[in-house]
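Note that this complex is displayed minus one protein chain, with the remaining chains in position.
Up next, chain A:
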Amino acid sequence: MQGLTKMKKKQSYLWIILAIVMVLGVAGCSNNDVNATTDKPDEAAAQAALNENNESDRTADEEEDDEQVSDVADAEIVLAGTRNIAPGENDAYYCSSILMVWEPLIASDESGAPIPKLAASYSANEDYTIWTFQLKEGVSFHDGEPFNADAVIANFDRMKLGEKSSNFYTMNIDTTYPGLEKVEKLSDYEIQLVFASPLPTLDYAMTNFGSAMYSPKNFDAEGNFNGLPMGTGPFKLIENVLDSYTVIARNDDYYGDKAQIAQIRIKVIPDPDTRYSALKSGEVMGVLDLGAIQPVMAMSLVETGDFDISYTPSTITHYIIVNGNKFPFNDVRMRQAVSLLIDRELILDSFYAGLGYPTVNVLNQMTPFYEAFDIPHDVEKAKSLAKEVLGDERVSVALVLRSGELNRYPNKEEAELLQAQLKEIGVDAEITILDNAAWSAAVKEGEYDLSLKIKGLSSAEPVSLFSSMMKTDNSLNKSWSFGYSNTEVDKLIEDVSGELDMAKREAMYNRLQTIAVEELPVIPYFNDVTLVAFNKKIEGYEAVNYGVTLDKVHWAGQ
């Protein structure tokens, strides 16, 4: 009997312990750290307000009013991105250029052409084997280190340690600076790059990610970052919680026009529907980065009257890629038929709210070498061409979509429209959605006929794009099974790299574009835009080629 009582007591304790654990668990769910960080902006704003209001001859009320205005003006703006915009120490750049934390020697203008940034100016010798860069003076990194020739050399030394991967652009000195023999310091603010062979368009390759500069004290022995990134940009990265948010603050020592807002927080919200809800609920003031918002969602926000959008041409081109290694798309007439059949304007109007630029050119418009071509839409001619190939037979093809694209683009709807249109030329397409890995394997093995895919232009110098997509048995031409081969194209691609005369170079690029339009190794259908949506409570939020004008963003009316 006594044993039974003891057993009952034990069991009672067990239930009590279980109850306590549950209660503690619930209590433990609260996250005081995060609350603490969300309080920081207010403190920062208050501090900034105090610093700015130090005029002793004003009344207390006036000072209080000013503090309140300053508080509002400097209150943190919260934005949302689609992915980790600052992947951290092991990424080649730590963070995207969108954050304006680091700056390159050479940037690009609105057309994609190179312009000096941290380099005050630059020039090349006659045969383009020696490039000389004059550096901007009076610039310092966020850790106080001066930007000078030694800093540039330290960055080149880091690049020489080997290829560094990145979510944005792979850092590879052999790709960006092929044949680089030495980096010489001519003076404190002048450096020289010496190459084994001519590089007439080096400045194009150096734009943005190609020549990112960081403090020489910012790297460990392996060339990874040893802490937060120390660039020279108008914003300092002050806090980074991977997969959650990144906080940037105004660099008050910036040499150029200072950022208008004291602090910006960029939350990571990968799900497009959640991002849309966050914007709509006022939780975030704007969205940014690739595929920030689908056009249809953006337009629905605009209709509410509380939101606005901004867009500008981007480096992204949308392609219908085709398996040129097998029937029916190994016949150029079938590729031409598809290109003539699709109504590019209809696609843009139906699925992209008209935001985009129809094209038949394999080359994106964000390069000075871009050539505009007529965009024919002729269903009867398409039918006629298809009939030449198929006769009176119908053919079944696999239209394979990549799941990774579906969160950003209405590819499924586009595919369904394409499926319906293809029936007119005797092609019955079956749509399949594969995850990214399976898609890559399928297109590499040639287990597809058609697919929809985007591709970004890595540099305004387009040789790598032509080489990748059109050179025989090379790169994407091979791994996406285009099966494209043209000896004239191969020769043009080989010759253009060494062509020093820019007029001749341009003519060669024009010829490549013309051939691509005629033979269609891939079927381009439109050039995308960088589209952002934002709450009208903020101003100065304008889309640029890659990102937004973060340095111009401020609260409306401030």
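Definition applied: contacts are C-beta pairs under 8 Å (C-beta built on N, C-alpha and C of every residue); 3 or more make two chains touch, one makes a residue touch a chain; residues count from 1.
Just so it is clear, contacts and distances are computed from a predicted model.
Look at the chain that isn't drawn here: its UniProt entry, checked against "histidine kinase", "Phosphate-specific transport system accessory protein PhoU", "ABC transporter permease" or "ATP synthase subunit b", names it "ABC transporter permease".
When the full complex is taken into account, the listed residue touching the unshown chain is A:S166, out of A:S166, A:S300, A:S350 or A:Q419. Of the candidate positions A:D271, A:D428, A:E488 or A:D501, contact with the unshown chain belongs to A:D271.
For the chain left out of this panel, the touching residue among A:G282, A:P376 or A:G498 is A:G282.
Taking the whole complex into account, chain A touches the unshown chain at residues 7, 10-11, 14, 22, 25-26, 28-32, 34-35, 38, 87, 90-91, 165-170, 172, 175, 241-245, 267-271, 273-274, 277-278, 280-283, 403-404, 435-438, 440-442, 444, 455-456, 458, 468, 475-476, 479.
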